[in-house]
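Note that one protein chain of the assembly has been removed; the remaining protein chains are unaltered in position.
Right, subunit A next:
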């Protein structure tokens, strides 16, 4: 059986592929004229996120991939206006000419994830620690509401408090409020240099280390913990480097000492100051009795660690074809890393599944990749882990998942309050009163 959303795309009664704002508005109006619901898609890499859309009406699909232009780039102002369907990696290539970037590094960019898709899914990567998420970088938007109203908010300057900041509302809304057509983004200079350090560490040691690094003046660009490491020390990727003082045996030993867990710490900035900062970082590790080893010159390393957060969906060119794998995202305080990891492994053991954990440890965001056994076992794992994480004051949301999981576990979990659902519904109704944009996909059945 196909996943419901993939099915929705396949069975859509009409598909639109606008290339301009006017065309996007016409598509929304045509979908309304035909009395259909609307599923907005970019590359399709996150179509499974959220709950299964439901609704009485047939479906139209608005495909944003022809909205693929960089409209304007003003290097001196470090801003760019881009159509939402532009693949992120293409945008980055164009910005790189001026030595700039949109400082987001979500997984799936290599397989065509669009700027708009990253935005409406609020997806992010390890470097969010240094630059914030995409919601912090989008300074202006143009959207089309379900009734064809074109609404702009924000602007093209970074500092701007005129009007409501609706740019934040669209971020993470999974296409349930409006069609995002254009975005103006704040850019950053590409860092002159970066350094990477790998540290074997158990979840407990990693937690203490991470908190200490955050309390230190080191300023990391990324601070990740994974168990197991996305690239094993035995992998040629890591071993084929000319780093001094490294040996397989040392890694094996420390990997075991670390319970199979590894920290990856990245620093970015001016080349001139980096060595001193790495020394400071190594000092912190030493205080924790941890062995920090440089892992520079390994281009694939950050890529592998980043893509690991998406499970195997990240490296598959096909559309959401990670059958048999569940990806669940927990959000907690950074100090709760070890507790989150422990909770996951207990839940996985009890259900007889395999679980890997990839944490943006400095941010308190953790992705569990659950494999093996059947959807019922995945659901039991998610449910038990969610109970544990919620008791810590956090949340767990299911992202990619096998078809059989729907119906067994709510991808959103219990809303935090009835008031929140009521207010959210009020916002949804104000913007999309007929409930056409992906009804049922969002929290609270919105």
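Operating definition for what follows: a residue touches a chain if its C-beta (ideal position, glycine included) is under 8 Å from a C-beta of that chain, and two chains touch if they have at least 3 such contacts; residues count from 1.
Keep in mind that, in the parts below, contacts and distances are computed from a predicted model.
Novice: Looking only at the UniProt record of the hidden chain, which name from "Imidazole glycerol phosphate synthase subunit HisH", "MaoC family dehydratase", "FAD-binding oxidoreductase" or "Peptide ABC transporter permease" is the right one?
Specialist: Options "Imidazole glycerol phosphate synthase subunit HisH", "MaoC family dehydratase", "FAD-binding oxidoreductase" or "Peptide ABC transporter permease" narrow down to "FAD-binding oxidoreductase" for the missing chain.
Novice: In the whole complex, not just what's shown, which of A:86, A:102 or A:171 touches the removed chain?
Specialist: Of the listed residues, the one touching the omitted chain is A:171.
Novice: Tell me which residue among A:363, A:382 or A:409 touches the hidden chain in the full complex.
Specialist: Residue touching the chain left out of view: A:363.
Novice: Among A:145, A:284 or A:438, which residue is in contact with the omitted chain in the full complex?
Specialist: Here the residue in touch with the unshown chain is A:145.
Novice: Touching the left-out chain: which of A:30, A:78 or A:373?
Specialist: Reading the full complex, the residue touching the unseen chain is A:78.
Novice: Touching the absent chain: which residues on subunit A qualify?
Specialist: Residue positions of subunit A that touch the missing chain: 74-79, 99, 122, 132-133, 135-136, 143, 145, 149-153, 155-169, 171-173, 177, 188-192, 211, 214-219, 269-270, 272-277, 280, 329, 331-335, 363-365, 393-395, 397, 412-413, 415-417, 419-420, 422-424, 426-427, 429-431, 442-444.
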